[in-house]
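Provided herewith is a single structure, encoded as structure tokens, for subsequent inquiry.
All protein chains but one are shown in place.
Up next is subunit A:
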Amino acid sequence: MNCNVAVMLMHDYLDDELPHDDIAGLKAHLDSCPACRTRMEQLEQTEALTHRMMDTHFVVTAEQSSQLTQRIMSSLPVKRRRTGSGFSRWVRNHPAVSVAAVFVLVMFSSFLAMWQQDSQLAVRGPDLAEVVIKGDTVTVPAGAHINGDLTVENGKANVLGEVDGDVTVISGSLYEASTAHISGEVKQIDQALDWFWYKVTTSISSLAY
């Protein structure tokens, strides 16, 4: 065994971390190497002396001890801040959840605000040439043919002709004449939540394309 290795094993041995098999190896080396034997003795002596020195010759009288206790207790801030309430502690312990909750709240309230503010008539669709807008009524005249979807926000939709696509009415009403022909889906959205969902899905699908 190399002496450098032996020194490492000596330290492990003193740390109580030397596997049993290696103890025999170390012992064999110590038997054959006087230098390492001396080193081991010195280390053991150091170990014992350090232990003893750290532990003893330190006298704290009961009086000193109680004086220090008094000093500590009187140095504490008298009034504790009332931070221990359940809510603030919960927030402090769950930062990620708190941030997420605040985020959702802000998003939701801004959507709600948009929902309430938005009272302007809006008509959307790829083909609006034949659509007639009068006041808050959006009419698809009889005989007209609209290629694509039609979306009406905050107004009445009056479908007399043909729509080759979906018709969506948001916070408004829809009148369908018997002559009307709508090839796609007809959707009426009145509830804030439906509207919210509609906004989310349309913005996500517009992102996707």
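Note that a residue touches a chain if its C-beta (ideal position, glycine included) is under 8 Å from a C-beta of that chain, and two chains touch if they have at least 3 such contacts; residues count from 1.
In this section, contacts and distances are computed from a predicted model.
*Asks:* According to its UniProt record, what is the protein name of the omitted chain, chosen from "Sugar ABC transporter permease", "RNA polymerase sigma factor", "NADH-quinone oxidoreductase subunit F" or "3-isopropylmalate dehydratase small subunit"?
*Replies:* Protein name of the absent chain (UniProt record): "RNA polymerase sigma factor".
*Asks:* Of A:17, A:31 or A:190, which residue touches the hidden chain?
*Replies:* With A:17, A:31 or A:190 as choices, the missing chain is touched by A:17.
*Asks:* Among A:19, A:34 or A:77, which one touches the chain that has been omitted from the display?
*Replies:* Going through A:19, A:34 or A:77 one by one, A:77 is the residue touching the chain not shown.
*Asks:* Which is it among A:3, A:28 or A:68 that touches the chain not included here?
*Replies:* Checking the options A:3, A:28 or A:68, the one contacting the hidden chain is A:68.
*Asks:* Extract the touching residues of subunit A with respect to the undisplayed chain.
*Replies:* Listed in rising order, the touching residues are 8, 11, 14-15, 17, 39, 42-43, 45-47, 49-51, 53-55, 57-60, 65, 68-69, 71-73, 75-77, 80, 83-84, 89, 92.
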